[in-house]
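In this view, the complex is presented without one of its protein chains, the others remaining in place.
And then subunit A:
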Amino acid sequence: MAGSGSALLSVSGLGLSLGEKGPPFLRDVAFDLQGGETLCIVGESGCGKSMTAVALMGLLPPALSRNLKGRMVFEGEDLSLRDNDRLRALRGRRIAMIFQEPMSSLNPVFRIGDQIGEAWECHNGSGGRAKALEMLERVGIPDPEGRLNDYPHQLSGGMRQRVMIAMALVNDPALVIADEPTTALDVTVQSQILDLMRDMQRRRGMGMVLITHDLGVVAQIATRVAVMYAGEIVEHGTVEAIFSDPQHPYTIGLMASVPPISGPRQRLTVIPGRVPLPSALRPGCRFSDRCPFATPVCATPPPARIFDNGHVALCHHTPVESLAEAAAWA
């Protein structure tokens, strides 16, 4: 599946704006994903991570999807991101999604066995309950026979996220898009869920797009990382490259703002300011008003600087000499 050059998913030119001439939320988002790989999309709130995920699923509200641009090649099939009929046919069957809020993402009036079964039956016809039981076992829910008839409110948050995963994976999709799947869970449950997702992925060779703002999660699970800022992927590379040799000032800032687990306690480094609203975007580098390295040249669109191993950063000032240079941050 992960043949060289034939990616499982290849997204190109994904753009989204409010209205015909409105400011773009998303600008030229593009990435490739091989089967079995995990691409983590990271960035702070409001940078367009979730919007990207929802756009790939064809789940944008109609008012927004009118202004969606871009194509994706999925399993060799080239389709427009506005081809809602085709996307709906893929949804749940070949592309599945895991949501952020397990507490509210299950229908409160149906037994979980029926919900998982329904996800199976709407693409395969019958046999939903047997499949649901099998999936509950696979996602490690104790006493699956008994749980089959439970309602969502009878389960804990971690259990519900397992049910969501069971629902997403019941049709053996080739691609899973997970939008902050662990954010609403407490830390111990988080790592169990991540382990489960990684395990399921390994067994089935799925590609996974994981959206998160938690760099700990990224380090644990990612193959490659795409850093998003204000609707653009500003840096893209393998997880090693991004963590050990971040090149874009925004990535450097993100890394610097993770509290160190050892060493003397000090004030946390923060990136001053916040993500600009789409209406306040300027031409040129979108990060320049918060960037300590910004110079007048940053008012022009930044070039894509390519490093080895597919590591790309969108900045005039790369390559950055070292992390020490970034220490001047605060």
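Definition applied: contacts are C-beta pairs under 8 Å (C-beta built on N, C-alpha and C of every residue); 3 or more make two chains touch, one makes a residue touch a chain; residues count from 1.
The criterion applied here is as follows: contacts and distances are computed from a predicted model.
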_I notice the complex is incomplete. Of the names "Pyruvate dehydrogenase E1 component subunit alpha", "Peptide/nickel transport system permease protein", "Roadblock/LC7 domain-containing protein" or "Protein-arginine kinase", which is the UniProt protein name for the chain that's not shown?_
"Peptide/nickel transport system permease protein"
*Among the options A:Phe110, A:Phe243 or A:Phe307, which residue touches the chain absent from this view?*
A:Phe110
_Hidden partner chain, touching residue among A:Val42, A:Met57 or A:Cys298_ = A:Met57
*Given A:Leu14, A:Met167, A:Met197 or A:Val275, the one touching the chain that is not displayed*: A:Met167
*Spell out the interface residues on subunit A facing the chain that's missing from view.*
57, 59, 62, 88-93, 96-97, 99, 101, 104-110, 118-119, 122-123, 140, 142-143, 151, 153-156, 158-159, 164, 167-168, 192
